[in-house]
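These notes are about the structure you will find just below.
Shown here: the complex without one of its protein chains, the others still in place.
Entry: chain A
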């Protein structure tokens, strides 16, 4: 709830284009669904092409409106990706902590973004499905590991990584990608790093908050709306207020967003 509204007074609002990339079925759409609607579906339809959703994130000094592009993960859709990450200011590169191949794919995406996306793009590496690992059960601890900005998050993870490996050895953990390996890589490449669970909600909001904080003030274009200011970003009443526009969805939701253009 770190971004829960402190906002009764209008704050400067700006929009940030964010793209989600990663192997098929790692849980990209689920992460977005959790962030936007605080919901989770066991049988989420695969994303065809891309889905577009928006969600606001309230920071102490400003409001960030995320324009989220959720892309399809199947390999052959990769050539469509440039269409979606074009002009993106932030990217969530997602892998599945129980599938090592998905981290490899994530690394490919990071490399692709670093070379092809707009310079200065903020990239967060996200290991999803934390609930399937042993440390996934303890929400508070895992959440504590990485809730702040990149530096502190990464420092925190160092310690956690070692614990992981001990745990891996002891139990029938589904984890196949150690925290340490991923942190190491994230550090090397200067990425934000989180482990999340879309299912339980662990760390999900934190990822987006961290990204919002990491976007340099200078690169923010002012949003079309001036701060919405009605506190709709708190998790509780989100679903009622926020627009959720899925390209594949038949039941349309109108974007209200409280913005008066």
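Details
Just so we're on the same page, contacts are C-beta pairs under 8 Å (C-beta built on N, C-alpha and C of every residue); 3 or more make two chains touch, one makes a residue touch a chain; residues count from 1.
Rule of thumb we're sticking to: contacts and distances are computed from a predicted model.
Considering only "Ras-related protein Rab-7a", "Hsp70-like protein", "Pc22g14970 protein" or "Exosome complex exonuclease RRP44 homolog A", the record for the omitted chain gives "Pc22g14970 protein", by its UniProt protein name. Listed by residue number, the positions of chain A touching the unshown chain are 15, 24-25, 43-50, 52, 54, 67, 69, 72, 74-80, 82-84, 86-87, 108, 111-112, 115-116, 224, 243, 245, 247-255, 257, 261.
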